[in-house]
Each structure stands twice: as C-alpha cells, then as structure tokens.
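Every protein chain but one is kept in place in this view of the complex.
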Amino acid sequence: MFFASDNWAGAHSDIAKSLVDAAGGFASAYGTGDLDKRVEKTFSEIFERDVAVFFVGTGTAANSLALASFNRPGGQVFCHREAHVNVDECNAPEFFATGSKLVPIDGPAGKIAPDALSAAIGRFPPDFVHGGQPMAVTITQATEAGTAYSLDEISALAEVVKKAGLPLHMDGARFANALVHLGTTPAEMTWKRGIDILSFGGTKNGCWCAEALVLFDRSKAQQMHFLRKRSAQLFSKSRFIAAQFDAYFRDNLWLSLARHSNGMAARLASGFAKSDKARLAWPTGSNELFVIIRNDAMKALQDKGAVFYDWPAGPDVKATMHEDETLIRLVTSFATTEADVDTFLSAL
Amino acid sequence: MFFASDNWAGAHSDIAKSLVDAAGGFASAYGTGDLDKRVEKTFSEIFERDVAVFFVGTGTAANSLALASFNRPGGQVFCHREAHVNVDECNAPEFFATGSKLVPIDGPAGKIAPDALSAAIGRFPPDFVHGGQPMAVTITQATEAGTAYSLDEISALAEVVKKAGLPLHMDGARFANALVHLGTTPAEMTWKRGIDILSFGGTKNGCWCAEALVLFDRSKAQQMHFLRKRSAQLFSKSRFIAAQFDAYFRDNLWLSLARHSNGMAARLASGFAKSDKARLAWPTGSNELFVIIRNDAMKALQDKGAVFYDWPAGPDVKATMHEDETLIRLVTSFATTEADVDTFLSAL
Amino acid sequence: MFFASDNWAGAHSDIAKSLVDAAGGFASAYGTGDLDKRVEKTFSEIFERDVAVFFVGTGTAANSLALASFNRPGGQVFCHREAHVNVDECNAPEFFATGSKLVPIDGPAGKIAPDALSAAIGRFPPDFVHGGQPMAVTITQATEAGTAYSLDEISALAEVVKKAGLPLHMDGARFANALVHLGTTPAEMTWKRGIDILSFGGTKNGCWCAEALVLFDRSKAQQMHFLRKRSAQLFSKSRFIAAQFDAYFRDNLWLSLARHSNGMAARLASGFAKSDKARLAWPTGSNELFVIIRNDAMKALQDKGAVFYDWPAGPDVKATMHEDETLIRLVTSFATTEADVDTFLSAL
Partner (left out) sequence: MFFASDNWAGAHSDIAKSLVDAAGGFASAYGTGDLDKRVEKTFSEIFERDVAVFFVGTGTAANSLALASFNRPGGQVFCHREAHVNVDECNAPEFFATGSKLVPIDGPAGKIAPDALSAAIGRFPPDFVHGGQPMAVTITQATEAGTAYSLDEISALAEVVKKAGLPLHMDGARFANALVHLGTTPAEMTWKRGIDILSFGGTKNGCWCAEALVLFDRSKAQQMHFLRKRSAQLFSKSRFIAAQFDAYFRDNLWLSLARHSNGMAARLASGFAKSDKARLAWPTGSNELFVIIRNDAMKALQDKGAVFYDWPAGPDVKATMHEDETLIRLVTSFATTEADVDTFLSAL
C-alpha cells in the first residue's frame, strides 16, 4: 500500500528491457547518436511540430534550465506559491538563473487565476529598475494539487502572459496524467494554447530517469546546448535516456501507463466517496488525491502499513477541516494494482 | 574500429541486467532506499574507510560539486591546463562555484609537477585581496593524457596542497583504469595519499550513467546534500544508479573491465611499437593512447572505417613531430575486442 | 516642498567640506590609510565594542554583502514582504548570495512579528533537502513603513532567530532616525539586542555616499574583505568615504541631523492631526510619514509644487481607506526646513 509518491515505483518492464536492448554496440556520444535523433523525431511527431528536444536527468533540471533560458537581470518569475519550482527544488531555479526571483501567487487547488497573475505582473512597471523586471511565467500541469488546468484555463493565462510580452513555461512532471485526464493532444495542451517551453516528464510515469525539455521556440535551442552542458546535464551515453523514451512512446505505452495510474486514483476516489471518515479536498485531474481524513482513520491505515504523506493545508481548505482531521496526499503509479487500492480501502 | 571514446560504448550486460532486476517493487525515493544504502556501504568497504557517497549523473557534476563545496569569494582552483574541468566542461565548475576561477598549470604528459603547483599557489599571498585567494587543487587520475600519477607523485602534490592549507580533489573519471595500472588499492590511491574528495566514475567503464562523489572528509557531507539538490543532481529513482554500482562492484566486475580495456590499449601500443608510421607520444597508464601518426597512415585508417579524434599537441610534443604527422587519441573500452584491435593494426 | 525621499537632498555642508579637507596629500589606497583606520576606530567607540567595519557605496551593497556572508546552498532569508531587500534592490541580494531566496513575511506597519517569523522558519525542517535550509533573518530599522522596532521587539525577534541558530541582520538605512526616536544607544539597538551584522547608512542622513557594514561577529571579517572586493565595492580612494563619516560623527552631527529630520516629520504630523483631509496611516518612528489623503487635497498639493510618492497600501490599511483617498509617503531630511513644512501644511 505505497501511495507516498509515484517515484517510489521502479521502472516499467518495457523501459528496463529497452535499456538492455540498447546496451550493445558503439554510438557517438553526447546525444549525437542515431537512437537519440530518432527519438527526438518522435517528439516532433507527437507534438505535431518541429520541436527542439533536450534530454536531462531530473525534472528540477528541466524546469531550472527552462527558466534560465529566459534569464534577465532582476528577473521575476511568476509561479503558484505551492509550485514545485518554488518549494521543492532547493532554489535550483534561482541558482540556474542566477539573480532571478520567484514571485509566488496564491490560488485554490494549485491553480493560478488570470486576474491574480495580471496583478502580480502589474507590480513591475517597465523601467522601474528598483523592482526588477518580469521574466517568465511557469505553470504546472498536472498541478501540485493533482488538478489539471483545462485548455481554456491555459489559454486565459497565456493571454495575460503574452500581453506582458513574457514566455510561458509548463512543468509537465505529470504531463501524461493531465493529458489523458483532459482527453486532448500534446499539441493542444501546449503550443496551441500558448506554451513556449515544456518540461516533459517520463520518470514519474514508468521510466527510470527520463526527462526532456521541449522547446516550441527553436530560437532558444542554440544557447540551450550550452546551458545544459554548463549545468552538467549533458549525458555522455545519452542513449540511455533515448532508449527509455523509445519504449515509452512505442505503442503509446506512456498513455496506457497514465491511464492506469489515473484509474487507480479514480478507484481510490470512489472508495472515499463511500466513506464517512474521509473526503476529497478537491476533485483530482491526475494520479494524485488530496484527502481530508479523520486522524484515527489515518492512524489505523498507517498501522496497517499504508504509506503516504500528510500535507500542509492552505487557508481555504483549512477552513473546511475539523480539528481531528488531517490533509493527506495519495499518489498512484503505473505499478499500483487494483489489489493495492482495494486493500487500502478495506483497511479504511 | 571505434576508438573515439570509451563513452561510445553502451553498458556491460551485467549492468543492464541489474537495472531490470531492480525495476520492480516500491522503494523510498531520493537516495533513501535500501539498495542505495547498501551500495553506499560497499563504497566504504572498498575505500576501507567510512566515506560519504553522493550519486550524481555526470562526471562534470561530480567535479563541479566537489569544487563548489570548497567555494570562497575570489577562490582560485589550481588544475592542469588540459584538465577536463578546464577545457571540457563548458565552465560548469565556474558556474557551480560561482565567482571562482580555474588557474591552469602547464606540465608534460598531463601531469602537474609539485614545483609548478607551489609556484602557482605562491602568486596568491594571504590577504592580497585583489588577486583572490587559493581555494582548492584538482588532479585527474588517470590524466587527460592517459597517464597515471604514481602514488609518490600524488603524495608529493598533496604535500604542497596541505602546506597551503587547501583541499585536494581527484577527478577519477577513469579511476579504475589508473588503479589497475598501478596495481594498488582505492584507499592507497586516494585518502592515504592526501585526497580529500573524489569524483568516482563508472560510466566510462561499463555503466550507463553512474558517477559518485566520495567524501573522505565527512564534515562536507551535510552541505553536499543541499549542493547536490540545488544543482538538480538528486535523482528521485536514485536506485537506478545504485543498481548499476551494485553490479559494477559485484565480483570485482569493475576491475575486470578496467583490466580488459587497459589490455586492449596495451595491445594497440604493442602494435604501434612495431610500426614505422606511428609512435606513442608518451607511455600510457590507462586505456587511452596518444599517438603521433603519419598523415597518410591516418587517412588510410579512417578510410577503412577507424574512428578516433585528432588532438591538440602541446609545445613539447609538437617539437618532436614532423610536418606530415598528426597527434591522435585512441581510447579502448570494456567493449573493445581483440579483433577490433587487430583489424585496426593490420589496417595500419 | 520636496518630500519624495531623503535621498533627494544633497550633502550637509560639513560633509562636503570634509571632502575638500581630505583632498590633498597622498595616502595608501583601498582602505588602508590613516583616515580610514581612524574612522573605523570611531565606529568601535560608538558601538562600545571592537567591531569590523567595511565601507561600501550603497545600502544595497551593504545589505547584499551582509546576507552573502551567510550564504548556504538552498539558503532561505526571512524578511518583511515590503523590505527594501525584497522589493527595491532588483534582486541584488539574490545575486550576491547566489542561489539564495528571500522568504517574505507579512506584518502590519512594516514589522515582522515573532510568531510569524517562527512559523516561517518552521516550514524548513532540518534536513528536508527539497525545501532548502534557513540561512538568515533581516529586519529594517527604521522600517520601510517609517516605524521603529522597540528594543524589546528586537529582542523578541532575536530570540526566535537565535533559537533557530541563525544570524540576524539589520538594514539601518535610516539607523540614526530610529536611534534618536527611541532615545537609545547604538550598542543597545544592535548587538546588545542580538544583531549580528548591520548596514549602517549615512547617505540618507546628510552624506553624499557613505555606507558601512558593521560586523559584531568578527569571525566573518576575513571573508568579507574578499566578498567586498569581488562585488566591486572596494574603493581605491576609500578615504573619500572615511572623510564623510569623519564629519558625520564629529560633534554628533549625525544625531543632530536625524533629530532635525525627525522633528520636521513630527511637525508635518502635527499639521495632519489638525486636518480633516488627511490622517496618518500609522504613527511614525523616524523621518517618514505615511498619510491617507483625500484625492482632491493630494491633487491640490501637487499643483502647488509639492513632490511626494503615492504608495501601495497593504490590506489592513486599505480596509480603513475610502474610495477617494490615496496612501502617500512623505520623507523629510536634514535639508528640510520649517518653512518647507509650513508651506506644505498651509497648501493643504
């Protein structure tokens, strides 16, 4: 009953096997080999556009490099207060984009509202040198609250962003989960709605270690080669990432895995709907559930071996909670089984 | 006939298989799982000392984090002019240790001489604020010239370093190759001879992607956790690196692989010794050969499909070369076969 | 009727004259001359302690260097949301302390409350590498809201800070104004109450360009020499700053000037107390007044040549304002005359 995080799972067997298959033979290094090039082409097909792709080792690297590519002196990056870049990356974004700052914006269920974004940007009038200057906006899809922005919500944010002349980044650590939740296409969820650059995550959805920066604006690609190398993210045997993505995309494995983990989350949600000891804090749009649970029930679950994290509740959620309740997070993965879920629910 | 680099090889089958074996089941993330801890213990056994180990994704990351852990304002890092940190890492060391500088030192066959090091450090008298302050010394073992420092040479450098009150880093991208060449122990080649921190490379010797920072001075370990995370080198499914090292150390696979690639280099060297078209620029101490070759012979080899790089010759080597000769580098790997070598030599 | 800022004034005649007096003769450069050393001693006398003093060119430099001297990877600096370091220094603090982050804390009248500070620090449990680690706390005295922390308020904050094992910085851009308002001593307002490092400002109080970093913890002094030089803040003819401070401290000129500007602010405040068109947003503790004023009255003042800035109102103040009112800031200086104030008040 491991619901702590989707990164507690290992790798899907197809991914692991792909690494075995690619292990033999010689290939030119640092991303210039045939397999790397072939997989990069697959990205362009999937996104219905000629994109630039950069493999990196972690989601933090992808996010930080994306923001660093837009760096300006006194640069302000607008993000949700609970964004992974803001609270879970040990200042890597500030380090990669030296001298930049993250400006946190509040919003319920992990989402930034267009008005709030507009107001935040508005605090930096052009040429007010003391305050610095706006530099980029980043959103997470699916969000850190397990929700997913609708396509129209993305468009509405992009409109504010473009009006301010800024680039828009998407942290897609759980890109596939949001995608299958919305039932849309990768192109539609990104560049067609105004995304300029994407952190495309494979690790949380069944890979060992496979993350990619996808640049819809190829003019940033030349410098990204140097940014990536300078940040020690250019792998010599880069094909070990390519091989994972190769299997990931083959026969739409990635979508199947995301559908599975979303389904396990939905199965959990159905169970909670029938319980009087716990309820969802808000509806999920991915493989993450945030649940308000009675402390005794939580304790009982943990005693029976269930693993999950409690989570800090924002003021809006806190207002709906009783004193003897806790907010917890449950994450399912490609490796979660129906039996895992059902054991958990009966333990509840 | 691929002799371009040892990173053109893939992964040894045992390494790849280990990734398959570790793919199932759940484990706590970010390096806290059982496999990670077990492999860390193996490091302590191998180095005969209680070491702190940090898995990272690239040798550049290991080197840059090592130096960053010693960062001081105006800090000067002393290295060989042709050191990987100086010429092949796109300023990652300067980026990780913001505001620091690499001070290049010349020396034949890729080695720094104690006198030269002493003189270089001496240019920074204490409290001369304008020049900055010494911060660290880094050497590469095996060197970028394919040679290996003898144990006494390491001791002699360490003596200069300690006298200056500085820490000493070893870039061990080809650690195993130097180790088996010297026929010594990991402890003897490092902390027993004055090394404070080591970049321990597995990738060039048969892993997919397995590098480790080894801290003999554990007092730096606490901040290294933050340094690593901040540089986006903390892998969520960290066990994918641990699994590689697990196979790497099992039954001394790593030493066997290094012996093999060194042997292939020796076989090449023997071949060159019999040729009148090419000669070694200097004796090798690992799996890298630097060869002065007649241009027509080089061309003929390339036409027959041999892959290798030409290399900039230092002034001392240049003085021994004719106009119709070129300096080339040949690198063997765990995947190089006797047949590869013999085909190459007969093509010569 | 210039009330825009105290940095719109020039320099007090004694300060300017001191620069003339010091202009002749030769003196060793970079802060090693006799005048520099003598003025540094004066600092120690004034603070009743053997302090380390570093002259720098701007308050932003002093603040940023202070925080940089405590830098740690993933470091979090706690400050008031409206702190100068957070909103008026174009990310200089983040730039100087590469990879660090300012964590803004809300609080009425420009002050941080101990509970709020404690809660903010508490979000960074030791060894939770993802969030980074606490690094320093900074407060401003007088605050950006023109108020002054009482001595007990400083002690209460320092207690929280010390319990967390952190250093405490004071931004004293208007140090003298707060000092004479509280009627206390420099020692009492700083190290006796737990301040570790102080940005001591002279510029806003009658100097041309005279700021000093005062280190109560001399163990940081050695590296500060390098930090200052590396940030291009070590002046060759450093005595031009020393000469200003020399005049500044002579016969307690600095206290007289601060008393004067505070007095002018009080005179303004008295005037507002009698007006039905305007009222203080909160009581002042220095030479800055924040005033809620009727828009028509504001317009009339501006038409008559009064110069001042409007200011963003926090939620607590906004709640007390009518729609036809604006929050404005008025700053007096050593150069403000009673006539200036009286003209302004009668214009009102």
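Just so it is clear, A, B and C label the chains in written order, and each chain counts residues from 1 on its own.
The criterion applied here is as follows: a residue touches a chain if its C-beta (ideal position, glycine included) is under 8 Å from a C-beta of that chain, and two chains touch if they have at least 3 such contacts.
Predicted model, so just to flag it, every value in this text is computed and none were measured.
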| request: Based on the whole complex, identify which of B:Ser18, B:Thr98, B:Asn262 or B:Ser286 touches the chain you can't see. | output: B:Thr98
| note | Among B:Val20, B:Val87, B:Met321 or B:Leu345, contact with the omitted chain is made only by B:Val87
| query | Of the residues in chain C, which ones touch the absent chain? | reply | 2, 4-5, 7-13, 15-17, 19-20, 22-30, 56-61, 64, 89-92, 95-96, 98, 203-204, 208-209, 226, 229-237, 239-240, 307, 335
| Which parts of chain B are in contact with the chain that was left out? | 73-75, 87-92, 94-95, 98-102, 123, 129-132, 312
| field | Touch residues of chain A, complete complex, unshown partner | value | 30, 72-74, 98-99, 127, 129-130, 132-133, 223, 225-227, 229-230, 234
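Basically, only the chains that are shown with their structure count from here on.
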| Chain centroid nearest the full-protein CA centroid | A
| Farthest chain from chain B, comparing Cα centres? | C
| query | Measuring from the mean C-alpha position of chain B to the mean C-alpha position of chain C, what distance in angstrom results? | reply | 50
| How many Å are there between the centre of chain A and the centre of chain B, using C-alpha atoms for each centre? | 34
| field | Shared-contact residues (touching 2 or more other chains) in chain C | value | 73-74, 98-99, 129-130, 132
